[in-house]
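One structure is given here, and the rest of the page talks about it.
The other protein chains are all here in position, but one chain of the complex has been omitted.
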Amino acid sequence: MADTAVHHAEHGHHTSTGLSNNKLGMWLFLGSECLLFGGLISTYMIYRGRVGEGPRPGNVFDIPFTSVSSFVLLMSSLTMVLAVAAAQKRDDRGTTLWLTVTGLLGATFVGGQMYEFTAMYNEGLGYTTSLFGSAFYTLTGFHGVHVTVGIIMLFSLVAIIKRSNVPGDKAEVVELVGLYWHFVDIVWIIIFTLVYLIPA
Amino acid sequence: MTTTTEAHADHAEHQDHAEHGMSIRGYVTIALILAALTALEVSTYFVDFGPFFMPVLLILMCVKFFIVVSYFMHLKFDNKLFSFMFYTGLFLAIGVYAAFLATFKFFTA
Partner (left out) sequence: MAIIEQPAPVGAPALPAAPTPTRTYGALRRPVATTGWKSWVFTVDHKKLGIMYGVVAMFFFIVGGIEALLIRLQLAAPNGKVLSADVYNQMFTMHATTMVFLFVMPMAAAFANYFIPLQIGARDVAFPRINAFGFWTLVGGGIIVNLSWFLGGAADGGWFMYAPNSGPVFSPSHGVDFWALGLQITGIASLTGAINLIVTVLNMRAPGMSLMKMPVFTWLQLVVQFLLLFAIPVITVALFLLSFQRNFGATFFDVSAGADPLLWQHLFWIFGHPEVYVLILPSFGIISEVLPVFSKKPLFGYPFVVFSGAAIGFVGWGVWAHHMFASGLGPVSVAVFSIATMAIAIPTGVKIVNWTMTLWGGKLRFTAAMHFAVGLIVLFTIGGLSGVTHSVAPSDTQQTDTYYIVAHFHYVLFGGAIFGLFAGFYYWWPKMFGKQLNERLGKANFWFMVIGMNLTFGPMHMIGLQGQPRRMYVWTEARAGEGFFNIAFWNMVASIGAFILAFGVLLFLINVFKTTRSKEVAPLDPWDARTLEWMTTSPPKEHNFDAIPTVHHLDEFFHRKYEQDPNTHEMKQVATAEDILREQEANADKHIHMPSPSYWPIVLAGGLPVIALGIIYSIPVAIVGAAIVVLALFGWSLEPSTAPDSDFDPPASGDGTKELAPLG
């Protein structure tokens, strides 16, 4: 990518607003995702008390455990932002290092979520046990899928940077993946408080 | 983008990374603040905050949310159009779903 530098200098400047198409598109997508998670969170809020014969939220949540995995996800936002900073300095080694760390932290979070789901299932909360169960697994599952997609993007990006064939502006691609990653993190900030810390 | 950043001249130590407004140290500081806020949140589980329980948690949640959006996602330093896109979606979601929950008597029951 010999022309990356030239391209970087120019990027965005031939658009009417001077902003990059890709970044504008990503922000629009994130704005739209607010309505998606809003709908899932609201559904959970309506149904969290409808436990039927099954366990109540307070009985199945393991707050200390979830606090740790929330902390892990929060810190992955720091490593992500370090990857973006490295990419902007054209430091490929730093970029791939921090992207890998971010991906691993994300994988830890997803692993924790799987462990948590298994533990809840063993305590009697299946997907179809109650409306609370369905709504809870749907909401956290959607978030988990978003994190997983993010992890796949992070590791793919590492592989692609190593083979140095990112089409277009490398720093921008890292930044876009970063925006998505931070968004997944802020959604969890909300879920952690509204779902876990505030009891039904 | 540079002009946008210069408007925030009070962030003097960040000027050397003018394009995105933050140094590595700045990022680490933000992360430490976030960690501390999270610790405070989790402490509500162990310590009884009485009537302040709910407001404290909601305020902490919002503060964390906007710190990540403003600093890690650079909205504070970036073009206002990005903020417009995102906050339109966010506040529309809050407004619509708050009204939606209100019709279910979520806030009153």
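For this structure, a couple of remarks:
Labels for the chains are A and B, by order of writing; each one numbers its residues from 1.
Just so we're on the same page, contacts are C-beta pairs under 8 Å (C-beta built on N, C-alpha and C of every residue); 3 or more make two chains touch, one makes a residue touch a chain.
Treat the numbers as computed from the prediction; the structure is a model and nothing was measured.
Of the chains on view, those touched by the hidden chain across the whole complex are A, B. Take chain B: the residues that touch the chain left off the picture are 81, 88-89, 92-93, 95-96, 99-100, 102-105. Contacts to the hidden chain, counted on chain A, fall at residues 14-17, 19-22, 24-25, 28-29, 31-33, 35-36, 39-40, 43, 46-47, 50, 52, 127-128, 130-131, 134-135, 138, 152, 156, 160, 165, 167-169, 173.
We adopt the following convention: only the chains that are shown with their structure count from here on.
Chain A and chain B have Cα centroids lying 16 Å from one another. Put simply, chain A touches chain B in their complex at residues 17-19, 23-24, 27-28, 30-35, 37-39, 41-42, 45-46, 63-64, 67, 70-71, 74-75, 77-78, 80-82, 84-85, 88, 178-179, 182-183, 185-186, 189-190, 192-194, 197-198. Against chain A, the residues of chain B that register as touching in their complex are 17, 19-20, 22, 24, 27-28, 30-31, 34-35, 38, 41-42, 44-45, 54, 57-58, 60-61, 64-65, 68-69, 72-73, 79, 81-82, 85-90, 92-94, 96-97, 100-101, 104, 106.
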